[in-house]
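Only a single protein chain was left out; the remaining protein chains are all shown in position.
Chain naming follows the written order as A and B, and within any one chain the residues start at number 1.
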Amino acid sequence: MKVLIAEDSSTVRRLVAARLTADGYDVIEAADGEAALALARQEHPDLLILDKVMPKLDGFEIVRALREDPATRAVPIVMLTDRTSEEDVLGGLHLGVEEYMPKPFSPHELSARVQRTLNRAGS
Amino acid sequence: MIFYVWLVFGFFGAFVIVNTGVLLLAALQLRRYVTGASASGLRRMIRSPLTPPISVLVPAYNEAAGIADSVRSLLALDYPKLEVVVINDGSTDHTTDRLVDVFDLREVRRPTPPFLPHRPVRAIYEPRGLLRLLVIDKENGGKADSLNAGINFAAYPIFCTIDADSILEQDALAKTVLPFVEDPHKTVATGGMVRVANGCRIERGRVMEAHLPRSRVAMFQVVEYVRAFFGTRTGWTALNALLIVSGAFGLFRRDIVIAAGGYRTDVVGEDFELVVRLHRTCRDAGRPYRIVHVPDPVCWTEAPEGARFLRRQRRRWHRGCLETLLIHRRMLLNPRYRAVGLLAMPAMFVFDVLGPLIELSGYVVSLAAFLFGKISLVTFALFLTVSVLYGLFLTLSAITLEDATPNRHPAWSDLGRMLLYALGENLGYRQVMHVWRTEGFWQLIRKAEWGAMERKGLSGPEPAADHAAAGPESSPR
Partner (left out) sequence: MTGVLVSVVAWLAVAIGLIVALNISNRIVVRRRELQERRLRPRAELSIAEYLAGSAAAPDIAGKGERAVMLKVAIEAIYDLRGSERARLVELLEQRGFVADAMSGLRARRRALRLRAAETLAVIGSAVAVPALTAGLNDRDAVVRTTCARTLAEVGGDDVTDSAVAAAERDMVAAPGAAAAVVLALGIGRPSALAPLLRRAAAPEVRLVAIAVAGVLRLSEHAPLLQACLADRDDLAAAAARGLGLIGEVRSVGALMALASDEDRGPLARAAAVTALGTIGDLSALPVLESQLRAPDWSLRAATTEALSRLGEPGAAALRAAGSSHSDPGVPAGAASQP
């Protein structure tokens, strides 16, 4: 299973990548919004993990762009972000984000949620 | 004649002392800022539930083209809680329609709060969804008038003024609000740094890549802005005598501004006038306060590239400067107003208002003296050299200070260009600015004829690149 992680903090990105790799996923990393969108369209990952606040392109804008493109419309998205106000969460869910993982987070838990989301999407 | 020579020397001496002093203060202030700032501290503030929410006020006149992008990028800023209030100042294009379309707004009926006076509101629009956006459609009244309307409707205790075509960096709001968080009672207003956006790659209302501009006129302004922000404003902050919080990017305490009466609609430099009035009202009320310039956060703005537009802008700034100083002339050399009245305002009057006149006349007189054989060629040349070198010294110092702010990674080639233009700025550009400022001075004298022309919307006949009524004050040399 291929997972794309888009996060501008290289530390967090590496943490998530190591955890997911150890759990058997194929991980692609993107450091900013533009790269994330390009890689999503190119690599067709099975799931995306996005931060909301990123340079160049906002997390929400990426979700919107992906949902508008028929090729990527169905990709499940998990938002990993410290923006957890009511607007942020509801806004994201409205756009089609499957899961919200607030920061500070536990990589273990994130991996479990990834698994659960993929199971749900698969069935 | 002798009197004149002494005047010029006295002027130059005072200039050197004051500017060098301010520069040293700027260096100290910058060091204090850099040691205090920490990345985790900023993130902690962003995540803290105690961080104050901000109302971002965006006065807009005929901005249909870029307004949606601007609003979207403001809503996406890295700040926990903010609302965007767009005040459509009677635009003749479809600014409001565009917003209603893009953000799915509907018209609501809300009473106009009575705190500050302004031209009547025609309609209010709110989003159907969860966005924190408010659009005020009102009759044309100018930028100050629009801001007053925005302040009336603003929901939060702190408001941010920003031009419709300016772009804030993601963390700019957080960094600029820090002084408010550090001292909520004393802090009354803060301002950040304005940088020239010409030459940057901008998409969808965000700066993707920062580059120095290609255009010469814009490059000169880059250098000018650095000297004004890092040399001057940071320094005056240390004495709590900051006179200008740029209208292009400033944060204010809403209740204090309302108590002071809001923006004046009958002046050219409304942002400058408000800050001076804030100093005045806080001192008069005996209220401990501070107005802080934060050196790090960045707001990108388009600088005029054509000489004609630049000239218009500078004349306007100078008119605004002089006008405000005249309005508040009671504060000049008045010990009640401490550093603002005793140092900052007189310094501005002498160096920014009289300075261009003295310097220009100095060139003319010394040239005449040389031509009439009163002084030797060598003396004349040395005289000019001293003037150029001191200006260069100030500019280069400011550039060095700017490099000390965290997270700036300028390339070597950029440094080379900056140094070159720093030289050029002192060797002609500044002198041209002096001429234009003097023109502004004359314009104010003939104010009656010009009064009618100014109130035609935000930018009126001037292009959108002409904002912030009070720009960075460049020292005369």
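Brief remarks follow.
To be clear about the criterion, contacts are C-beta pairs under 8 Å (C-beta built on N, C-alpha and C of every residue); 3 or more make two chains touch, one makes a residue touch a chain.
These numbers come from a predicted model, not from an experiment.
The chain that is not drawn here is touched, among residues B:371, B:389 or B:427, by B:389.
The omitted chain makes contact with chain A at the following residues, 9-12, 14-15, 17-19, 21-22, 82, 103-109.
Interface residues of chain B facing the missing partner chain: 35-36, 38-41, 43-44, 48-50, 108-114, 181-185, 376, 378-379, 382-383, 385-386, 389-390, 392-393, 396-397, 399-400, 403-404, 409-410, 412, 415, 419.
Just so it is clear, only the chains that are shown with their structure count from here on.
Chain geometry summary: the mean Cα position of chain A and that of chain B are 40 Å apart. Per the touch definition, chain A reaches chain B in the complex via residues 34, 53, 55-58, 60-61, 82-83, 85-87, 90-91, 94.
By the touch rule above, chain B contacts chain A in their complex via residues 43, 46-47, 72, 76, 78, 80-81, 129-132, 170, 204, 206, 208.
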